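Removed: one protein chain of the complex. Kept in place: all other protein chains.
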Amino acid sequence: MSSSQQPNLRLERFKAVAGNQNSILLSVLIALAIIFTLAEPLFFSVATAGNILTDWGSIVLLAAGQTLVIISGGIDLSVGGTLAISGVTSAWMMSVVLGFDTTTSGSDAHPPLMIGAVTAVITGILVGLVNGFLITKLRIVPFVATLSTMGATLGFAIIISNGMPIGGPNDFSIISPINRDWMPLSWAVIGVIVIVTIVGLFLHKSRFGLHTYAIGSNPFAARAAGINVERHLTKIYALAGGLAGLAGFYVYLRLGAGSPSSGTMRELDAIAAVVIGGAALMGGVGRMLGTVIGALILFTVQSGLIMAGVAPDWKKVVVAVLIAAAVAAQTLKRENRQR
Amino acid sequence: MQMGEVIYEVKGVSKRYGSVVALEGANLKVHAGEVVGLVGDNGAGKSTLVKVLSGAHMPDEGEIFLDGQKVSWANPRQALESGIETLYQDSGLAPHLTVSKNVFLGREITKPGILGKLGFLDSKAMEEKAHADLERVGIAVPASNRPVNQLSGGQKQAVAIGRAVAWARKVIILDEPTNHLGARQAGEVLQVIKEAKRKGLGVIFISHTLPHVLEVTDRIVVLRLGRVVRDAPTSQFTGDTLVGTITGTIQAIPEDEV
Partner (left out) sequence: MKLNYFKKAVALAGVAALALTVSGCAAAEETTAPNATEPTAVVEELTIAFVMGAESDPFFRAMKLGAEEEAAALGVNLIWQGDPANYSPETQIPIVDAVLAQQPDGLVLIPTDPTALQASVAKAVAAGIPVANVDTRVGDLSDVLIFITGDNEDGGAKAAAAIANAINYTAGESYQVVIGLTSATATTNVARKEGFEKTMAADYPGIEIVDVAYSEANPERAASNVNNWLTKYPDLDGIFAIDGTNASGAAAALEAKGLVGKIALVGYDAYPDNVAKIKSGVFTALIAQDPAAEARLALQTLVAFLRDGTLPTSSEVVIPNVTLDANTSDADLVRYTYVAN
């Protein structure tokens, strides 16, 4: 039954090009939820919603930063590596430097956790600043620059941690749904929603966001209008890095440890979410809500396939189809306008 | 027509790119309320001079004076803030942004209070003011929330010129503004130039459409191979002599005083 529904979805996407991008995404999300519930009734539950949102939390932080980067006409491949190294430095700070270990739990863990969070964000911002420097001062294209920081951050994460997770203090209740019966959000996810909303507001309503769109749309025009393009881009990459650092701390909360392999491939998930959400890789186009829904779609698919008992390899196929459909819809929209 | 004082002047400007001499000892001045045409063949140095005038490039040699005061532009922002607007050849619009966002790019109106300090925009105010400003200089653009790349080429150019005229306080530099425009739209552009002149702005008009230059300018500066070869009132040129000066078949004569 699910296989006959999926081609129909694609057709609708192509047809409704003039429709609102976000409502298309929402319909896809709802359609997926319906399909998976039909395949496995337990899918439609607070527990599943909690699982999906918990998975969504780290990637949507990465994707939020990536949205700004892509709108500005760049790309940041280093966010997965930044996630990993931030989790590791955070764990190292809390357990090795400050001396708290895994025996510190519950609310006792809150003070060191706060320090850990700050450490993670600072680590991320530093990586972002390095990206900014490589891109604006040394004029290395973002793809190449962030590819090398990706390697460097993964390498450093392994060096600092000796390849093994560094355990530390934790309060698992922060990352668990607040009430198993009716509240699938955890405090961590609520925090993520607040942060992503703030970043989205800045993107869509502030001068900072407008300049980001302008630079992605026509960097020459932005410069001619008096915008300091280099300074702005550095801020964008630093922001993306900081958000990746926060994501690293979020994953620390999930694992109770900073793990150097926690970043593997995450940048691809983030970019997939942004592309499915409707941003154009060429820059100038993209919306935060689209990214948010795009990321939700990714994890709905991931959880749904497991719940439905489908072989996990199909996840890659479904995601590939979604990305292709999103890019096609973007292209058709662009062509439609130019007629 | 009454002309004011010299409002913008460059003296002895030279610019080299590697071993290529783009400009050598170029002088150019424009009075308030005067339209100066800048013409020359390809490679004559027009766009280099425009970049120096607009603050996009710093000259290797030479001085810049605004209202008689010596100035120097480290970046375009400084020139903009001093009242010099430039319309570049590709119109300098961001295609994905709306008309009002383009008009206010770099000079946005922010909301009052703390939101404003954080940089939050007052889109409604910008929308209203942008359309009012454009209308005032004779440009009617459909009010829309759609991005500028949905406008026709002529409309885009109109927005770009309107933006420049609306913001210009002292000088407006127009680099090939009538390229790719039909006759009627080009005529509208020329009207805008006359309007700017009437407002007392100094206008520098770069074009290779010589009939336009002859129609709307008070004085013409001819560049050839990086040097100013003639600087004379428009009345002293005919179509043929102008072409001849540009191509070099008519010899350079020393700068004529008005």
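Letters are used for the chains, namely A and B, taken in the order the chains are written, and counting of residues starts over at 1 for each.
Keep in mind that, in the parts below, contacts are C-beta pairs under 8 Å (C-beta built on N, C-alpha and C of every residue); 3 or more make two chains touch, one makes a residue touch a chain.
Predicted model only: the values in this text are computed from it and were never measured.
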item: Which displayed chains the hidden chain touches across the whole complex; value: A
item: Listed residues A:22, A:37 or A:176, member touching the removed chain; value: A:176
item: Among A:136, A:259 or A:291, the residue in touch with the chain that has been omitted; value: A:259
item: Listed residues A:96, A:164, A:198 or A:282, member touching the removed chain; value: A:164
item: Chain A residues that touch the omitted chain in the full complex; value: 40, 42, 45, 47-48, 50-51, 54-55, 58, 102, 134, 137-140, 148, 151-152, 154-156, 158-159, 162-167, 172, 175-176, 251, 254-257, 259-262, 264-266, 302-303, 306-307, 309, 312-313
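As a convention for this text, only the chains that are shown with their structure count from here on.
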item: Intercentroid distance (Cα basis), chain B paired with chain A, Å; value: 44
item: Of all residues in chain A, those that touch chain B in their complex; value: 201-202, 205-208, 210-211, 213-214, 216-218, 220-228, 284-285, 337-338
item: Chain B to chain A touching residues, read off their complex; value: 54, 56, 75-77, 80-81, 86, 88, 90, 92-97, 101-102, 105-108, 110, 118-121, 123, 149-150
